[in-house]
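To start, the structure itself, in structure tokens.
In this view, the complex is presented without one of its protein chains, the others remaining in place.
Labels run A, B and C following the written order; every chain starts at residue 1.
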Amino acid sequence: MLQVILDHYNYWIAILLMMIGLYTVVARGNLVKKLVGLNIFQTSVFLLYITMGKVAGGTAPILDDRFTVYSNPIPHVLILTAIVVGVATTALGLALVVRIKESYGTIEEDELNLLDGEM
Amino acid sequence: MAVILDILSWFLLIGGSAFVIIGAFGMWRLPDFYSRLHPAGLTDTMGAGLILLGLLLQSEAFMVGIKLLMIAVFLMFTSPTSGHATARAALAAGLRPWQAPEEAKKLADENDGGNKDGAA
Amino acid sequence: MRHHRVLRIISKLLIPFIMLFALYVQFHGDFGPGGGFQAGVIMASAFILYGLIFGLENARKVAPPAVVTKLVAAGVLIYAGTGYMGLFKGANFLDYGALSKDPVAGQHLGIMIIEFGVGTTVAAAMITIFFLFAGRDR
Partner (left out) sequence: MIITLIDIALLTFMGATALAILRLRSLFAVVMLSGIYSLLAASMFVALDAVDVAFTEAAVGAGISTVLMIAVLALTGERERAPSHTMWLPMAVVVLTGAALIYATFDMPAFGAANAPVNLHVAPRYLNESFAEVGLPNVVTSVLASYRGYDTLGEVTVIFTAAVAVMLLIGGRKGDDAGIKNEPADDAVDDADSDGNGDTA
């Protein structure tokens, strides 16, 4: 039983974080809060990928004569680029938030829906 | 020799960790923002400094030691600066330091007395 | 601005070292952790620190938006251009082995150049985005 928990704890926490992020995106009305939730979701996906690439007893994939077991480098490559792309897309989302605030005067979702209904 | 170094470095590491834990307790127990800055500074300087020193004694490669020293120097510059900037920002935002209830009462009384004498 | 003196002096002291560290990460990324993406972000953070402490106007003088905007595109062009170099030398697109007589040396050279392109784009993009957000009037 303990072994099952230890084998899957990382996955479970990654999924828990994913769900917290998803809930923040779906249930909170403030657009900045939604973007922070999206970031939490994103980071938890990164965590899931990196967790899958870990090899027990391995070391970072930088070749050296002293080591023989390395962790899997492919998830690292995928996630490394994804993080920087993630901040670029977050900046795009924030730019949209700024424009929405300037056009509507609010960034709360239900107020935006009301304003859209009036137009 | 190696044993002495090991013992010394463990002593430093445990000491540093103790300072970090004390800092965390301070953050939790102290009443307001300004007093909480003190344990934060404790964590930064004593905690991180002792841990870095302990790691320095453990490092085998020369380059690792140099890097650890550079981190220590960097921390010595940045952590007081960030503490200073945080306190300044709080003061600029209008946050007043907390005072113990009886102290605050005494000060308020004195101020009232001063106001009676003064013009306003 | 008298009460910013400590911040100004410390950041003046640190910004050159942040940039030096960015260059170290950029060009040492082949041997240790690091590479263009990290170096670009660190280089951008040096400029962002400058902008936060000394004001946006001074930061715009140090890194003129017109130049930085062009660097965003220049990095992508360096990357793609390295790919086309391989094509001109008779190999596949992005095959750096053809850049030099010795394939391994060619690989090393190609990776160096494209990492530089990546670093340029990332740093310039982050600086541009920071300028735009911080310069937006209320």
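Here, a residue touches a chain if its C-beta (ideal position, glycine included) is under 8 Å from a C-beta of that chain, and two chains touch if they have at least 3 such contacts.
Just so we're clear, the structure is a prediction, and the values are computed from it rather than from any experiment.
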| item | value |
| --- | --- |
| Touching partners, among the displayed chains, of the absent chain | A, C |
| Residue numbers in chain A that touch the chain omitted from display | 6-13, 15-24, 26-30, 32-33, 35-37, 39-40, 43, 46-47, 50-64, 69-92, 94-99, 101-102, 107-108, 110 |
| Positions on chain C where the hidden chain makes contact | 25, 29-35, 37-38, 41-42, 44-45, 48, 52, 65, 69, 72-73, 75-76, 79-80, 83, 93-94, 96, 103-105, 107-108, 110-111, 114-115, 117-118, 121-122, 124-126, 128-130, 132-138 |
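The rule we apply is simple: only the chains that are shown with their structure count from here on.
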| item | value |
| --- | --- |
| Averaged-CA centre spacing for the pair chain C and chain B, given as whole angstrom | 34 |
| For chain A paired with chain C, centre-to-centre distance based on mean C-alpha positions, whole Å | 24 |
| Per-residue multi-chain contacts in chain C, two or more chains | none |
| Multi-chain contact residues (two or more partners), chain A | none |
| Sites on chain A touched by chain C in the complex | 60, 62, 80-81, 83-84, 87-88, 91, 94-95, 98 |
| Complex contacts: residues of chain B adjacent to chain C | 74, 77-78, 81, 84-85, 88 |
| Contact footprint of chain A on chain C as seen in their complex | 31-33, 35, 37, 40-41, 122, 125-126, 129, 132-133, 136 |
